[in-house]
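For this view, one protein chain was removed and the others were kept in their places.
Moving on, here comes subunit A:
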Amino acid sequence: YPLFQRGGPQLRIFRPNFFMLAVRPGVPQPEDTVQFRVSMEMTKLDIRNYLERIYNVPVAAVRTRIQYGANNKRNHRNQRVKKPDYKVAYVQLGQGQTFQFPNLFPEKEQDAETRSFDDFRDKYMEKEKQKQEGDPRRGGVPDWFGL
């Protein structure tokens, strides 16, 4: 951002190039708190104005932290591979609103066809496994062992 000096114009940003990604919190958060991954250059004021002006979401408080990406993995040349750093913002909604991260992969109800197909497939796999294992009366002894 350009440096602000006294008497200068207020900084106005139109059509910002920032993106905010709403994520599922790793640890349970209170009902009014939404967790975002934001660009490293965004400030708390930026996040508040972004949500209020563009999405009309009332924001009561914003807290941010920077998550350091680890540098421990090694590639095939034994060079360290860094996971990128990112900024996490915890936004508390105003006016008593709450937010619960939705379940993006709900269990779909299976119809009769898929259920019967799944049963058939499970039974076939069981039979194949039985054939592979051999006679249970031999107690795990291989079948080439004998007289």
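Going forward, a residue touches a chain if its C-beta (ideal position, glycine included) is under 8 Å from a C-beta of that chain, and two chains touch if they have at least 3 such contacts; residues count from 1.
We adopt the following convention: contacts and distances are computed from a predicted model.
Hidden chain, UniProt protein name from the list "RT30 protein", "Golgin subfamily A member 7/ERF4 domain-containing protein", "Spermatogenesis-defective protein 39 homolog" or "FAD-dependent oxidoreductase domain-containing protein 1": "RT30 protein". Touching the chain that is not shown, out of A:R63, A:R80, A:R121 or A:R138: A:R63 (per the contact rule at the top). When the missing chain is restored to the complex, the residue among A:P2, A:P30, A:P84 or A:P106 that touches it is A:P30. Hidden from this view is one chain, which touches subunit A at 27-30, 32-33, 58, 60-61, 63, 92, 94.
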